[in-house]
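Reviewing the structure listed below.
For this depiction, one protein chain was excluded, whereas all remaining protein chains were kept in their positions.
A and B label the chains in the order they appear, each numbered from 1.
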Amino acid sequence: MTEVLRVENVTKRFGGLVAVDHFVGYARQGELLGLIGPNGAGKTTLFNVITGMYAPDEGRIVFLGKDISGHKPYEITRSGIARTFQNIRLFSDMTVLENVMVSQHLKLRSWLWLFRSIAKTPGSIRMEKQMHKEAIKLLERVGLETFASEKASSLPYGLQRKLEIARALATKPKLLLLDEPAAGMNPQETYELMEFIKKVRDDFSLTIMVIEHDMKVIMGICERIYVMDYGKLIAEGNPRQIQSNPAVIKAYLGEEVLL
Amino acid sequence: MNFAAFLQHLINALSLGGIYALIAIGYTMVYGILRLINFAHGDVFTYGIYLAFYGVVLFLMPWWIAFIFSIFATAFLGALIERIAYKPLRNAPRISALITAIGVSFFLQNFATVVFGGRAKSFNPQTGIYPTSFLAMIEIGAVKIPVLTLLTLSIAIVSMILLMWIVYKTKVGMAMRAISKDIPATRLMGVNADRIITFTFILGSGLAAIGGILWAMKYPQVYPYTGMIPGLKAFIAAVVGGIGSIQGAMVGGFILGVSEIMIVAFVPSLAGYRDAFAYAILLFVLLVKPTGILGVEVSEKV
Partner (left out) sequence: MGKMLSNGVKFLLTTLLIIAIGFLLFVANKTASEYVILILNLMAINIIFAVSLTLINGITGIFSLGHAGFIAIGAYVSTLLTLPVAQKEMTFLIKPLIYPLNQIQLPFLPATIIAGLIAAGFGYVVAAPSLRLIGDYLAIATLGLGETIRIIANNAWSITNGALGLKAIPPYTNIYWSWGWAFATVFVIASLVKSSYGRALKAIREDSIAAKAMGINVFSHQVMSFVLGSFFAGVGGALWAHLITTIDPKSFAFTKTFEILIMVVLGGLGSISGAIIGASIYTVGLEFLRVLESPFKFGFINFPGIPGMRMVVLSVLLIILMLFWQRGIMGRNELSWDLLYGFVTKRLKKRGGKND
């Protein structure tokens, strides 16, 4: 199976704080990975380094064989990595449909499209129609098409999270990073989300990496899990291995629990 | 230039810097607490001068009573503006508060034009505003320094020391510093945030009045737009020093005052551009360290 992502000895510091400390990891095509650890362990920072929000101080990120360390976020998204955010960052004042269509803007590579769009050439009108059609189709696939013309901020919380995922999917990624997608959800919503993530992975042939605190989600859908604490990788393995790993238990509970 | 001239320019520069610092403190305190650029602050400065002027000319107060009256009246004006125009917008998007501040500034300028008249009024001893003894010169060897300049510098420094004492040694000051970090949390601790915020405006406006009177004694004129350019420069001083930091405002004020006077002193042909130096310094600081000399890095959480 092909390796989609490789994180080689990545370190990220903020002044005196080492947020990510020589992290090593990889993701294979089609895997559903988990990234867990106590608060402040550096999980989101790792996502930020992978997606280009921060450049690594040491080490590098290799995506589909190319070194993408320190590339700009929009370049990395164009290469095929998409993400959602810990705190929902929807374009609140725009409609659900517009939120998804924004993700298609990266199709317009050359500035020539700017002039075509202003002059409303037949080519640009066709492109707009196509973007519209694709966006509606995507919304149908995730079950949000009835909300297409609603303002994003008017959606209930659970659907907002879904919309964020849909928006990320619209960038046609090969790797999808989800940052605490189940945060704030009740058990029913969480269960639906779990099924949704698995379905998305299968339907869109993606590789997915999930940061989560909700262990039901992680143990329920992840095939392989990375555990971080104080920026370091402290464990890696399948759910059963992680659950019985003493270092992991210590990190979460602060002491070794003797069974 | 010779040493005597250099010293004269320097002291002059420092006194101007002191005035800028006094005004800058008002900007930085308000920004530190409300994240609002109080565009009207420069006009509050102008009204400080007008109130002192009319205190003498209209109400026939002795000059020193008029000056003290002006300080309190201007402080009150600042509080009034806060209550009427800024408090209702405390939870509104920042751009709305900013536009309102611009509106208040505009209002103060035009109101002054209508009520006080657009023509400049003289603010000097010849018209009896304050005693002519202020215009004396002190001579130390070859160095000639106007009493006014030394007075300005001293009063500015004393005012700043007073302010620092209030901010760091009193309970009110502690509340002010707490609020600048986190308003809701401070409220939970039992602090009446609204009163403290109003007090901040009172302090800042009072200092602006002091700065205004000192300015008017130095540049003996007042007209509705007197405060616009010094106000803008003082705000730049606050940004340069680190917006939100009182010490930063003082440092910034002196930097701006010194560079303005000294650059023209050394390169007289640039005199027409003296107002632009502030913007040049601003641009430089914003490019190199946007948070300012004494500013604290605030990064957005991704």
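One rule holds for everything that comes next: a residue touches a chain if its C-beta (ideal position, glycine included) is under 8 Å from a C-beta of that chain, and two chains touch if they have at least 3 such contacts.
Since we're looking at a predicted model, the values are computed, not measured.
Here one chain is not drawn; of B:F3, B:F59 or B:F106, the residue touching it is B:F106. For the chain missing from the display, the contacting residue among A:E8, A:D57, A:E128 or A:E192 is A:E128, taking the whole complex into account.
One of B:S96, B:S154 or B:T170 touches the chain omitted from the figure, and that residue is B:S96. Taking the complete complex into account, residues 51, 53, 72-74, 77-78, 82-83, 85, 89-94, 98, 101-106, 108, 113-114, 117-120, 124, 127-128, 131, 149, 167-168, 170-171 of chain A touch the chain not shown. Residues 31, 35, 37, 85, 88-89, 92-100, 102-104, 106-107, 109-111, 113-114, 118, 228, 232, 235-236, 239, 272-273, 275-276, 278-280, 282-283, 286-287, 290, 300, 302 are the ones on chain B that touch the missing chain.
FYI, only the chains that are shown with their structure count from here on.
Chain A and chain B, compared by their mean Cα positions, are separated by 49 Å.
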